[in-house]
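Please see the structure below; I have some questions.
As you look at this complex, bear in mind that one protein chain is not there, while each of the others sits in place.
And then chain A:
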Amino acid sequence: MAACDAAGIDIPRFCYHQRLSIAGNCRMCLVEVEKSPKPVASCAMPAGPGMKIKTDTPLVKKAREGVMEFLLINHPLDCPICDQGGECDLQDQAMHFGSDRGRFTEMKRAVDDKNLGPLVKTVMTRCIHCTRCVRFATEIAGVQDMGITGRGRDSEVGTYVDKLLTSELSGNVIDLCPVGALTSKPFAFTARNWELKNTESVDVSDALGANIRIDSRGAEVMRIVPRLNEDVNEEWISDKARFQYDGLKRQRLSVPLVKGKDGGFRNAHWSEALLAIQQALKGVKGNEIKAIAGKLSDAEAMIALKDLMNRLGSGNLQHEAGFSDLDADVRSNYLMNTGISGIEKADAVLLIGSNPRLESPVFNARIRKMWLEGVPVYLIGSQVDLTYAYTYLGNSPEALTKVLKNSDALKRLKEAKRPAVIVGPGVLKRSDRDAVLQQVHGLVEKAEVVKEGWNGYNVLHDAASRVAALDIGFLPSARASAAPPAKFVYLLGSDDWQESDIPEGAFVVYQGHHGDRGASRADVILPAAAYTEKSATFVNTEGRAQRTKEAVPKPGDSREDWQILVALAEVLKQPLPYKTLNAVRERLAEVAPHLQHVDEREAPIWLNGEYFKAFASKAGKAAASNKEFRSSIDNFYMTDVISRSSQVMAKCVQAKGSMRQGSYAS
């Protein structure tokens, strides 16, 4: 079949999928091969030299018609109420290859629907047993939850016992299902696919920057589906990326709010809100101002905020994802140097302080793919189910020291041609980060992770805005630590700040799109656009700049983040030298030119470990505590304001909780 695809000839198929193993059970791809007495299933037939394949003979046509007739025997005629209608492989192919009349007079079979949790809706009567979902779950997602039970007419796809699909990638079976057996539960009966507007955008639920397509109708995001990008997400996205969109409709901030004397918020005009900020800033010295950027902030907003703060005389810039004081000097020090797709070239992997299954499930599927091909995986971190087997080396800096001294793992990494070390946020967020990083650097040098033509030092981030913040230098300037306690704090979509970041009595401005922790602490609230409502730049964990696009209009009176900051600068009499989006982007290029190369990845330079040496002298002899490594994410389904506002994500948390308690019914 691959040979026919390459030759540009379309062969109908249901069970075949290029990223899954070959099953050969739908029989739709039958073709005639010369000298073969029977038609053969082209998906399972290797093409040989001189082989003559016929795809449009009467025999092939008859075979396809016959297969289609058999498939339709037990397929219900409920296309008008089926969510797959309009994008259904079976529907299309029945129109194309099916017979024009039915000969069927018996009864159709019926199958019980399965409960796969709050995300995937099942109508199992529609199932044609292509087993794509089963193969996806076992091969890609790595959960042995699904399978076929029964034989012949009684065979059913499902979970063997009543059980939820426990993968963070479960939503992808919806795209894989060629019929309407597995459809999206939140999307059920809400829209028809032909009435949706498609916008190609980028996901911000983790630092992977998965490419997505936002399907919207009017002002509403109806669903989110993946977009193919071999270098980033292949064709998968995580459940959070796919299903958190209902959070965009809840808890939204749509008008500027100012806190009155009685402590309650009242609606205000933009000018009032900005003047209130101006009033509050009177008498506040420059270094008493602090800004904290959130996990979902885009590069344009962060550069505008940085420029404004610098003009006000403050260098006190933080990012809520922790480790604000990490140097951003050399890009290779905070990026995934192999690239996301490049990691597959590695022949040994060591994870340090990372749980990629929660931090970036799609990336985790790549590691699983490598593991299936025989690449050994080592782990220093919490011992959890990563969907693949690994050699556990311990869960503390002490274990790292042990590995460093002398161990099989070190030897194995050293022997590997292209070893990769992945440092997770579990390391970067530690208070004794410098000491741990120094050990990691030592390991990288000892195991020769960086060599001619290969840089295997990788950092996996967990927040979409983190890399852009580092790229543009959104970090405290040299004397920020000496600044007096802040009297004025500007939260740019930040809701996960530490209590110690905001001193009591400080005047707080929250600019963002959701009413959450940040907004409840604020004195002035400025409503901004979410990632589906603006064109903004995000940089993923491998340093690839990507842009979201405006899919739906902004709610109420909200504005884009950079516009708000430009207007505020105007009111504060510190005008910023840009007024249009393009001008902001030119400014971005002035600061970090690679942000202008959208969708491309600028290879970071390594500097021959110069950074490590400088780092070593700075870190000195700091001692690592013996605290265990912990992933930065406890609850995969709720990591930022959007997913926290999403009811679907809340149902996932609940379902997972009830599963742990042993009651599978929900």
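As a convention for this text, a contact is a pair of C-beta atoms (placed from the backbone, for glycine too) under 8 Å apart; a residue touches a chain by one contact, two chains touch by 3 or more; residues count from 1.
Everything below uses one rule, namely that contacts and distances are computed from a predicted model.
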Complex member absent from the view - protein name from UniProt, among "pantothenate kinase", "Acyl carrier protein", "Ribosomal protein/NADH dehydrogenase domain-containing protein" or "DNA primase large subunit": "Ribosomal protein/NADH dehydrogenase domain-containing protein"
Residue of A:Arg331, A:His513, A:Arg544 or A:Arg559 touching the missing chain in the full complex: A:Arg331
Residue of A:Gly102, A:Gly150, A:Gly260 or A:Gly313 touching the missing chain in the full complex: A:Gly313
Hidden-chain contact residue, picked from the options A:Lys61, A:Lys451, A:Lys613 or A:Lys627: A:Lys613
Candidates A:Lys61, A:Lys108, A:Arg250 or A:His597 - the one touching the absent chain: A:His597
On chain A, residues whose C-beta touches the chain left out of the figure: 285-288, 307, 310-315, 327-331, 471, 473, 475, 477-479, 481-483, 590-594, 596-597, 602-605, 607-608, 610-611, 613-614, 617-618
